[in-house]
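Okay, handing you the structure first.
Showing chain A:
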Amino acid sequence: MEILPVLGIPLLGGVLLGLVGHKRWAPELNAFMSFATLAAAAALTARVIASGPVTALEEQFFVDPFNVFLVALTAFVGFTTSLFSRPYMRTEEHDGRLSAGRLRLYHSMYQLFSFTMLLTLLTNNVGIMWVAMEGATLSTVLLVSLYRTPASLEAAWKYFILCSVGIAQALFGTILLYFAAEKVLGPGGTALLWTHLHEVRGELEPTVVSLAFVFLLVGYGTKVGLVPLHNWLPDAHAEGPTPVSAVLSGLLLNVALYAVVRSKVLVDGALETGFSGNLMMGFGLVSVVVAAFFLSRQKDIKRMFAYSSVEHMGIMTFAFGMGGPVAAFAGLLHMTVHSLTKSAIFFTVGHAAHATGTQNMDSIRGLMRQSPTIGWGLAIGTLAILGMPPFGVFTSEFMVLTTAMHEHSWATPFLLVALGVAFAAVFGKVQPMVFGEPTARPLPHPPALVPVFVHLAIVLMLGLYIPPYLVDWYRQAAALIG
Partner candidate 1 sequence: MADTVSGQIVNLLAAFLLLVAFAMLSQRRVLSLVRLFAWQGAALAASTLVVAYTTAQPHLYISAAITIGLKVIFIPWALHRLIDRLDVRWDVETLINIPTTMLAGIALVIFAFALATPISQMAGTLTRSTLGIALACVLLSFLMMIVRRKAIPQVIGFLALENGLFFAATSATYGMPLVVELGVALDVLVGTFIFGIFFFHIREQFESLDIRHMEKLKED
Partner candidate 2 sequence: MNYAPGIAFQILQSVFVVLAAPLLAGWVNQCRAWLQNRTAPSILLPYYTLAKLFHKDAVIAEHASPVFRLTPYILFGCMWLAGGIVPVLATDLPFAPAADIIALVAVFALARVFASLAAMDIGTSFGGLGARREMLIGFLAEPAMLMTLFTAAFISGSTQLTTIVETLSRRELAIYPSLAFAAVAFLMVLLAENARIPVDNPTTHLELTMVHEALILEYSARHLALVEWAAAIKLFAYMTIGFAMFVPWGIAHAGDWAGLPFAVAALAMKLALAGAGLALIETVSAKFRLFLAPEFLSTAFLLAVLGMLTHFLVRG
């Protein structure tokens, strides 16, 4: 049973670090636990590739090509973020911003957070998925307010209130789904299991399911950061410590979108009309355009990249909204390359903020001159996230744009204008930071930049050549999404 270690290790890590999180070697333990999770996830992935979808513990857990690659991605980025957080947290402690006690909280919450995310991905029970999602929110709220500054408290409060209310609506959606399923599958626990729901989705009651989808979309949409519901995202991602921002931007948004797509699959089966697809496309398009115009007014670097996350989540939602094998393939690929690139960017941003002592973009200058690795990492990462070929982000954007052009040609001009404005805004701000006379000071602890260049190398590879097993992995998942 490969599923249990994948969930057990982070839970154990959370508890263990809860006890010894304040010790000097706590970051190493944290990294080791994340590595163990990665190893377990790799074993699970190998098994799913070999023998197809797996269910465990009398169908409470379910793994198919769609969520196994997300599990692998979550474990991998979780591990690289833990590597990055070692020097980062030590520098924070060295600068006196964090006490040992808070580090203990940080490390235990970090492991619990990856546990909740993996649980959301692996569970077959839609209710448990909601509970795990709520757990993810709870575990990161304290992390966002780790610094106890007025700004971080405000960010955490907004994050907690908005997300809890959002997720509460998702619970109502889940209840309606359960209600519609129970009429077909009869009472008992099986009505909440996604596999059963998937088989019987044709016979679900259309009106109830569409109502449920509205609540689910608005609920989980708040967690994804779609525009009218996105207000918490820039504050939460900017005020928390950078490893938290990296994990939030890189992974939590993907998991939320995974939940939305899972419910879209069910709703599509129930309703013949493209109701759910159009809704997601609408939200996606509005998110891309509004986020693009937000970018040019930012002063704080992490807030800017948070808005960039909103924009990319908009693109993914638009892609999954369009439906069809190519668009779904593009959405999955975009999920992967976005989380890899965005986490790499946050790593460099973390080190840059430490080197210059501020997150205000106007006073960060000459990174390349001060420390070429951080400078080049940020430059290449920014170019990758802006969709410049030969990086993978362009590949998925190319597929999204080309499919959009001949299915929904009315949407393409908006997308292209948004991409152009986003490029001008972000690159206009990052270029002066990377070039010019340095304002940075050397870091007390050497920056861990190996993860950055590993991520960017993978994204570059995905831009030029997607390995065949990854291709049919995505294809099966895309067929599943339909």
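Selection criteria: all candidates are chains of the complex that A comes from, given by their letters.
Things to note:
The definition used in the following text is that a residue touches a chain if its C-beta (ideal position, glycine included) is under 8 Å from a C-beta of that chain, and two chains touch if they have at least 3 such contacts; residues count from 1.
Nothing here was measured: the structure is a model prediction, and the numbers come from that model.
Which member of 1 or 2 touches chain A in this complex comes down to candidate 1.
On the side of chain A, the complex with candidate 1 involves touching residues 125, 127-128, 130-131, 134-135, 138, 141-142, 145, 148, 150-151, 153-158, 160-161, 164-165, 168, 171-172, 175-176, 178-179, 182-183, 187, 189, 191-192, 205, 207-208, 211, 234-235, 238-239, 294, 297.
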